[in-house]
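Quick notes on the structure that follows.
Here the complex is missing one protein chain, while the rest keep their positions.
Take a look at subunit A:
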Amino acid sequence: MSKVTKLSLKRLLWANPWGFAIPLLLGVMASVAGVALLGISGWFLSAAGLAGVLGLAHGFNYFTPGALVRLMAILRTAGRYGEQVSAHEHLLGLLKTLRLWVWDQRVEKDPANLHQQSRGDLLQRLVSDLDQIIRWPLVVMLPWTYALLAYLGVSVVAYLITPSLLLPILIAALLHLILVPYLCGRYASHSVHVGQILGTHRRGRFVSLFSALITLTIRGHWQTYAERLGQLDKRQKKAEVTIQQAISLGRLASYTVTIGLLASFFYLLMDYQASTGELTLIHGVQATWVVALVLSVLAVNELALPLSQSFVAQGQSQVGIRRLNQLHSAKKTKETPTQAPLAPITQIELTELRGYHLSSGLGNAPITMSLKVNDIIWLQGGSGCGKSTLLAAIAGDCLSEGQAWINGEVSQLYDNKAYQSQLSYLPQTPYVFQQSLQANLRLGALEATDQELWKVLDAVALGNWARSLPQGLNTLLGAQGRNLSGGQRKRLVLARLLLRKTPILLLDEPFDGLDSESIKQICHTLQNDYQPQTLVLISHIPNPLSDHAKTIQL
């Protein structure tokens, strides 16, 4: 699936048509074999019974039907097995495709908008949406196709008996395959939609309310707020009732259609004798085939029953798709001018630069400054004056107004990849991935040797800690493994940045939570082995670097 397309169920189907075709074919084989197993057995029994009564038993070829019955039994099993295996294979492939699609959409997003969607609950929702969508072929498409084909098979048998049976079969097929599922889906669609929206809403409110639990409780207002949570629950329950009703009613309707179809068969094939209260087969129809037909219809009924449920499931998949499509970033209108690789940066001039956050509009007061080779710049200012925002703006992570000259040319800082490849930025809350220590570090330099990793760890005063780990560089970090303190996290991410050896280094409070020994070590590093061309620093902790630094007061 290409990066720019929107998702739709149809596209998903065509993303890997063969992956879908194989389970479909196998499933068809299994379903037809299942229907045929009953049909042939019925025919065989009735033919055998008839032959027995007529005394023709000796001339009866019972090998073929016997073999057929056994063949069908085996085909049904093998088909079902193959279907299950290949369908799941397909499903997992789909999961991969979808995940990568979501990933692409997220990568396309502007960095300034990223954090909005980085919150845990949204991602949690994404994951559950994905699970909902991949079930679609398995739950909706396959059963529907089986029922359709089973109806075709029944039609052939009916045609062989007498073509007049085709009309009721056609009607029943329309009802079973289209009308009933459609009505169920429609009846439930609103509730499915409401239910899914309520689901996220409820969660959001729960988290919001519980985060203020104590305040609300001591003010004596918890009950009223909790009631609202209960209200949402009640609405959700109502939606659930409707959905369940749609499914149950659909099944009941399917049953009724089958009964009607059977009744119509007998009406068309039999004559009623009022005197005896008996039905007689009309002339020219073979009773054995009628038995086979009736038994097949009973088997088709089993295939038609799940359809009402599957169309409700389709509604769920569609809601999931719709929500995923919200992620879809419209192709960037202004194709960022082909970012030719930038010459090594020697100078950056900023005039009246003001970084600001998209959501609140808050930021720093406009500032004019320049960054040159061998500069160490220390940004200072009171709490809330926008130091961090300015630094993020310089890093190209945050929106900004004003002008910037790089190497004497007017350039855009925000989301400029060529520029960003020459700088490293340590934000206030750096992110450590739930990977091994070395995988985390190597994100900075893929080709780094173990030796280089140890060297950089020593440079940020993490070497001794890392050596004390039983697994060393292979230690898993983050929620999956070892937890890091705030200071360790900062230093680890700093080490990763140092491995990139970029000319510009931007550090936001790198010494927070560090002891003075470590601070000394890091400052030494930044002035020797890993000295950047230009260093911009925010720190409220006094450190050796400040002696050489140019202070800029915000």
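One rule holds in what follows: contacts are C-beta pairs under 8 Å (C-beta built on N, C-alpha and C of every residue); 3 or more make two chains touch, one makes a residue touch a chain; residues count from 1.
The rule is simple: contacts and distances are computed from a predicted model.
Chemist: Assign the chain not included in the display its UniProt protein name, restricting the answer to "Phosphonate ABC transporter, permease protein PhnE", "Pyruvate:ferredoxin oxidoreductase, beta subunit", "ATP-binding cassette subfamily C protein CydD" or "Response regulator receiver domain-containing protein".
Modeler: Not shown, but named in UniProt as "ATP-binding cassette subfamily C protein CydD".
Chemist: Which listed residue, A:Ala21, A:Leu152 or A:Leu252, touches the chain dropped from view?
Modeler: A:Leu252
Chemist: Which residue from A:Ala51, A:Ile178 or A:Leu268 sits in contact with the chain not drawn here?
Modeler: Hidden-chain contact among the options goes to A:Ala51.
Chemist: Which is it among A:Ser8, A:Ser164 or A:Thr217 that touches the chain not included here?
Modeler: That would be A:Thr217, which touches the missing chain.
Chemist: Using the touch definition up top, pick the residue from A:Arg106, A:His328 or A:Lys520 that touches the left-out chain.
Modeler: Spelled out, the listed residue whose C-beta touches the missing chain is A:Arg106.
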